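For subunit A:
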Amino acid sequence: MPLLEIKNLHVEVEDKKILNGLTLTVEKGQVAAIMGPNGSGKSTLAYVLAGKDNYNVTEGEILLNGESILGMAPDERAAKGVFLAFQYPVEVPGVATMTFLRTALNAQRKTRGEPEFSTPDFMKLVRDTSAKLGVSQEMLRRAVNVGFSGGEKKRNEILQMAILQPKLAVLDETDSGLDIDALKTVSEGVNRLRSPERSMIVITHYQRLLDYIVPDVVHVMAKGRVVKTGGKELALELEANGYAQYTDEAA
Partner candidate 1 sequence: MNAEIRGIKTAAEQGLATAFAGARDTLPGKGAVAALRDDAFKRFDAAGLPHRRVEEWKYTDLRALMREAKPLAGPADIRKPADIAAILSGVDATLVTIVNGRLAPEWTDKNASDPGITLLELFAFLAENTDYRLGQMPGHGDQASLLNTAFMSGGVGIRVKRGAAERKPIHIAHVFSGDTAAAMYPRSVMIVEPGAHVTLVESFSGPNGIDYQVNSALELVIGDGARVDHIKIGYDGDAALRISTLGVTVGAKAVYKDFSFTTGGAVVRNQTFARFAGEGIDAFIGGASLLKNKQHVDNTLVIAHAAPHCDSRELFKTVLDDQSHGVFQGKIIVEPHAQKTNAKMMTRSLLLSDEAEASQKPELEIFADDVVCGHGATAGALDPGLKFYLMSRGIHEKEAEALLIQAFIGEALEEVAHEGIRDDLNLAALRWQGARG
Partner candidate 2 sequence: MPAVQETVEQVRLIDVDQYKYGFVTDIESEKAPIGLSEDTVRYISANKNEPAWMLEWRLDAYRRWLTMREPTWARVDYPKIDYQNAYYFSQPKKKLASLDEVDPQILETYKKLGIPLQEQEMLAGVVRPEGERRVAVDAVFDSVSVATTFKAELKRAGVIFMPMSEAIREHPDLVRKYLGSVVPVTDNYFATLNSAVFSDGSFVYVPPGVRCPMELSTYFRINEANTGQFERTLIIADKGAYVSYLEGCTAPMRDENQLHAAVVELVTHDDAEIKYSTVQNWYPGDADGKGGIFNFVTKRGDCRGKNSKISWTQVETGSAITWKYPSCILRGDNSRGEFYSIAISNGRQQVDSGTKMIHLGKNTTSRIISKGISAGKSNNTYRGLVTAHRKATNARNFTNCDSLLIGNQCGAHTVPYIEAKNSSAVFEHEASTSKISEDMLFYCRQRGMSAEEATALVVNGFVKDVLQQLPMEFAVEAQKLISISLEGSVG
């Protein structure tokens, strides 16, 4: 059974149709890249998977391990292993990153009926993980994403992913706003988390990211649908020829 199956998904946002019968399958352990022009519905897909309000599914199905997640609240989905690395990570003033991580991790564990982490165990986990990602202790004490640089915000997303150990990670334009060094650091973090037990959807506009996070499969989205699927070479082709053919084709 594939980890994720999206069948004929139709989504409206504020009465505007964004996804038009999107079908997509992600196998367990697979890293799937989703590429597409602006407005093709890539970020909408990310939000729908995570269960954001006001993204109305009018038709279709999303199955995670064969189970429909459409009726689930965002936190239930998170506990089931869905993780979204935000394109624009949200600032949460006054809440230390450490506190945020612990609250999130223990909330998920509670939902899954697992014991909560003790403070010392948790501290150790965070210390080890953050060291690998080059996240400083000072950053962990600061409020979540407040005053973080673009690179720090994205690293913080990957740190959260490493701590929460999701089954399905959706990386929404993780490369946006990063310089080449930051991109490398973040990609290394992501690659370390690749595992046969974890699937990833890497959403990007540019091929550049895929030099560092090499996908198993590339899907091209246009007008709210997957219009082409291929190997990683498809990304290079897109880089060379642009999206014009797909937007026309879909039109």
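Quick note on selection: all candidates are chains of the complex that A comes from, given by their letters.
The working rule: a contact is a pair of C-beta atoms (placed from the backbone, for glycine too) under 8 Å apart; a residue touches a chain by one contact, two chains touch by 3 or more; residues count from 1.
Given the structure is predicted, the values throughout are model-derived calculations rather than measurements.
Touch, as defined above, links subunit A to just one of 1 or 2 in this complex, and that is 2. Of all the residues in subunit A, the ones that touch candidate 2 in their complex are 50-53, 73-75, 77-79, 82-84, 86, 89-95, 99-100, 103-105, 107-108, 111, 143, 160, 164.
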